[in-house]
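Working notes, structure below.
Every protein chain except one is present and positioned as in the full complex.
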Amino acid sequence: MNVEFSPELEAFRAEVAEFFATAPTPAIREAGRKTTSVFAPFDQCMEWHQILAKKGWAAPHWPVDYGGTGWSVEQRFIFAEEYRKADLPPLLPQSLGMVGPLLIDLGTEEQKATYLPPILQGLDFWAQGYSEPGSGSDLASLQCRAEADGDDYIINGSKIWTTYAHHANRMFMLVRTDNSGKKQQGITFLLLDRIDYPGMEIRPIVGLDGFPEQCEVFFDNVRVPQSGRVGEENDGWSVAKHLLKHERGGSAASPTLVRYLERAKEAAGKTPSPFGGMMADDPVFQRDFGELYADVASLAHMEKLAISGHSIANDPAFPSLNKTINSELIQRASILMTQVSGVTGLARQLEALRVGSNVEPQGSEFDLITMPLYLNSRATSIYAGSNEVQRDLISRSLATG
Amino acid sequence: MNVEFSPELEAFRAEVAEFFATAPTPAIREAGRKTTSVFAPFDQCMEWHQILAKKGWAAPHWPVDYGGTGWSVEQRFIFAEEYRKADLPPLLPQSLGMVGPLLIDLGTEEQKATYLPPILQGLDFWAQGYSEPGSGSDLASLQCRAEADGDDYIINGSKIWTTYAHHANRMFMLVRTDNSGKKQQGITFLLLDRIDYPGMEIRPIVGLDGFPEQCEVFFDNVRVPQSGRVGEENDGWSVAKHLLKHERGGSAASPTLVRYLERAKEAAGKTPSPFGGMMADDPVFQRDFGELYADVASLAHMEKLAISGHSIANDPAFPSLNKTINSELIQRASILMTQVSGVTGLARQLEALRVGSNVEPQGSEFDLITMPLYLNSRATSIYAGSNEVQRDLISRSLATG
Amino acid sequence: MDFAFSQEQDMLRESVAKLLERNYDFDTRQELVASDAPWSADVWSEFAELGLTMLPFSEEQGGLGGSIADLVAFAQSLGEHLVIEPYVASTLLAGGALAASGTPTALQWIGKLSSGEVTLAFAYEEGAGTASPEQIAMAADPSEEGAELSGEKRLVIAGSVADALVVVARRSDTGKLGFYLVEAGAAGLQISPYQTIDGRSAATIHFNQVVVQQEAVLLEDARDALEAVLAEAIIVQSAEALGAMKALLTITSEYAMTRKQFGQPIGMFQVVAHRLADMKIAYTKALSTLTYTTALANSGAATLRDIAILKGQIGKLGHEIGEAAIQTHGGVGLTDELNVGHYHKRLIALDASLGDHAFHLRKVGQSG
Partner (left out) sequence: MDFAFSQEQDMLRESVAKLLERNYDFDTRQELVASDAPWSADVWSEFAELGLTMLPFSEEQGGLGGSIADLVAFAQSLGEHLVIEPYVASTLLAGGALAASGTPTALQWIGKLSSGEVTLAFAYEEGAGTASPEQIAMAADPSEEGAELSGEKRLVIAGSVADALVVVARRSDTGKLGFYLVEAGAAGLQISPYQTIDGRSAATIHFNQVVVQQEAVLLEDARDALEAVLAEAIIVQSAEALGAMKALLTITSEYAMTRKQFGQPIGMFQVVAHRLADMKIAYTKALSTLTYTTALANSGAATLRDIAILKGQIGKLGHEIGEAAIQTHGGVGLTDELNVGHYHKRLIALDASLGDHAFHLRKVGQSG
């Protein structure tokens, strides 16, 4: 057992820090500081993606042949830590983390050749069309229908919670191609090479934080080519489940959480406590902070074990454990942050939050983001398989031993 | 809306306090201080019951005709508050709170005449035979069988979690008299006028705290008179449910909780904090204490509303709300108490806990009781209908509006 | 003990409820929030016509001499309808300060306030530290005219549109907290208006040597009056919060019984059912503590600790109920279109103002 701390790693850390200190534009930095969601402001996020891609660092977790970096476990964690320390906007996960790895494993050569390079370079953004109004946690009950017609499918129905669909130029989705068997059967995985097919309509949904992050997407006799199918017709459920494999051992969410806590502590150092002195020196703040920090540390440990191939990641419930722990920590961190902001966080400041608006926030830049982050993070226990579904899955892994 | 604070009430408070300051024997006081359960040490508890009965204060909640006090809501609360302030052992609930009120409502004149006076006077103690090894939360699935034979029933089977059965001289129980219908049907409510019938065997069960509080009771062809039946044969389920009515608006559990918290704060005032000074002055202790104290206050408010006839007590879910809140507060209070005791609470001190043992405890008398109380209180969310069952019932009250 | 509302109180409650049912359905409310108006002038006049703006003032001061129980009787409706009109801020906080003052200037403003002619703002909060009045830093420097105010106030509800501000400031010579009246447009005021997350009109206000004439010095030693005014506002605001909690409990229970997943209403899933049970437990605690504390206050017996318990419990339980309501609704609970999130934001905002639950519960622990 050991944890490496070599001079080479420190040199790597310095190289990464140096790049992060110089490469991003002011707008990208501003977007990073104003990120109040898993999903950073779109334009600056893609601009930054392109800069990282030129450096070769856009997809550290991809196989080297496809543009990955081939870094060691330590390097990947150092990269993630420095990334967050610099408050840079996280790249969007749909293309790089979901459809990209899926295509690498299951795509045809043509699909790979067409779609992977622009994903890596940050030229394309793919929306994920899974959920539907009637099927939230019960994803397999989806009803959006695709009927084969010549070389095409004709799609009718709708998708909801399609993050950033209004920014996307492509979309991957699950459609129902057969109703006869079990609900998990008869689902097909489709790639849409454009998102402006006749008959498609995208309606942004404003969230509690005031931002249109989610969308509803309507399909009215939308004709798309069958060549966009991944895997066999009616086998889309196992294609979608394959994606889960990539949630095993790949994540480095803890540096984001650590950074939230650091920012909270920093702000608490400048915020008077109602009991006198500054909040950061208040024993109660320190206890709450310490409890949360230690729990974040446990997630970091878990991620490091997983990323280095420890058997913990072979547990079929691992993705569910990871998702549940991470999502609930984000929520708890955001609550601590709003407590530091107090009444100052009660202002609704959509304009001040817009990158480039140059509007002075009420209070500090920290106070500007805490409430939107809190409100947005209520979603983390709902999306990507609600935590209720995740706990069902975790408990099933115990039932079978 | 008003809350009365009259000179008459203050005089009543003084009268009660005076009685509590003079009437109990030293052993009764010691038993009160050493109570680490809902169930106080048996011998002293019954002795105290008899003293209270002579004063006419054993059953304030009973109708005046049967020996109740006819006190106002305020008086009942004052009585409960002074009782706890004096650290006196609570009277056992099985006879006074359960079978007594049931007989007052549903017993025959003969049953009332025979059984109520010795209950009131503290001469009899009734054990409650409900649960069985196979039917815990699912009480209605009970299998202990009674077959009619002439004027008798012949009982076969067993009961478990029969608190203080080894101290009891009588027992009320549910038996199965019919298996043909729904499980709630075919249950009969029986009074056993003695607990030493041939074929009965009582086995005390030692708990985590080291004390035999619970028992298992075995019945092997035990012949008991049918005259002990309350209500009709096979109608025992509704007889048992009738008891619930008495849980509405009758409880005054919050003074006990307040007293636990006071004792914790008192002890914390004498216990050094690892952060310097005394624990009671530590902001973190104060926050934890305040949070718990406020939650106890809400229960006290709820009890006062209920006892004074507020519509809150008409909610069919009220007994479940009450039980759930109270049981979880006891558990939280006991955790706070063990935190104050720290390592000193880790000694197993059965002998020092025995009333009259004169064994010096490790640490203080407070440290002596915290761990047994904590361990014992793990039961509060399990017995008398587990909190899972209670929450099922509460949620059902929402479903129906 | 008597915890029931009187017949008169029930009637008042019904009048307000009817008024709001007529004028204040969720869509109308959302249009109002999205408009340029800080609130509905029409609704505000109807409040005045009903006597609400006159209610809490004593008969000697031209009011109706309403009790705290009278206020609680109808305030729940304000929460149920997510009302954005500044009743607590203008009538109870600023108005309460005026009533405690009783100077000729104060009486004059009480008259205009009662008639609905003006609204006032209460400039009290300064940030995270000022949950406790001890930490108020806004300075009132004695001057020849009376006093000069310097400092910053945050979350001044109606601060940019009110006709005048009642400012809580600390005399720089004596260290005593006082009430000072500043009319809108006074020199040295720098007002930065915004809308709160729960749709109310608010402002951050900088005071740069704002001159207060002697007749506008409402009360020079206002510590006790401040506590009384805050206590009353906290009780009424808690009733408003309880209205929002009740709405969430009802809406969420109904949703859980109709929304289907995996072939059955989600309320049939035990985890969802138990979350609903926990919401009801929380609501029951909140209802009990509000009711009891109201009765105590009505008997003149509510201590600072009782008020801290109320504020702490309502804030904490409100958070629990709001978060449970959102989780139960899933994605739709996170949309601006549904009322659920708006109730939650109201509960959060009420919790954060006048000291959040963490502050008050710790106060309870300090004092016990």
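In this document, chain identifiers A, B and C correspond to the written order of the chains, with residue numbering beginning at 1 in each.
The rule is short, and it goes like this: a residue touches a chain if its C-beta (ideal position, glycine included) is under 8 Å from a C-beta of that chain, and two chains touch if they have at least 3 such contacts.
Everything quoted here is computed from the prediction, not taken from an experiment.
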Please identify which of the visible chains the hidden chain touches across the whole complex.
A, B, C
Specify the residue from the set A:A80, A:L243 or A:I394 that touches the hidden chain.
A:I394
Would you mind spotting which of B:L243, B:I325 or B:A379 touches the chain that isn't drawn?
B:A379
Sole touch to the unshown chain from A:R13, A:R33 or A:K265: residue A:K265
Contacting the left-out chain: of A:L321, A:A347 or A:L375, that is A:L321
For chain B, enumerate the residues touching the unshown chain of the complex.
131, 135-138, 141, 160-161, 205-208, 210, 214, 271-276, 279, 284, 338-349, 362-363, 371, 375, 378-379, 381-383, 386, 388, 391
For review purposes, identify every residue of chain C that touches the missing chain, sorted by number.
269-271, 274
Contact set of chain A toward the excluded chain (per top definition)
1-5, 73-74, 261, 265, 283, 285-291, 293-295, 297-302, 304-305, 308, 310, 312, 317, 321, 324-325, 388, 390-392, 394-399
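The definition used in the following text is that only the chains that are shown with their structure count from here on.
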Measuring between mean CA coordinates, which chain is farthest from chain B?
A
So, comparing each chain's Cα centre against the centre of all protein Cα atoms, which one is closest?
C
Hey, how far is the Cα centre of chain B from the one of chain C, in Å?
42
Listing for chain B: what residues touch at least two other chains?
283, 287
Sequence positions of chain C contacting 2 or more other chains
358, 362
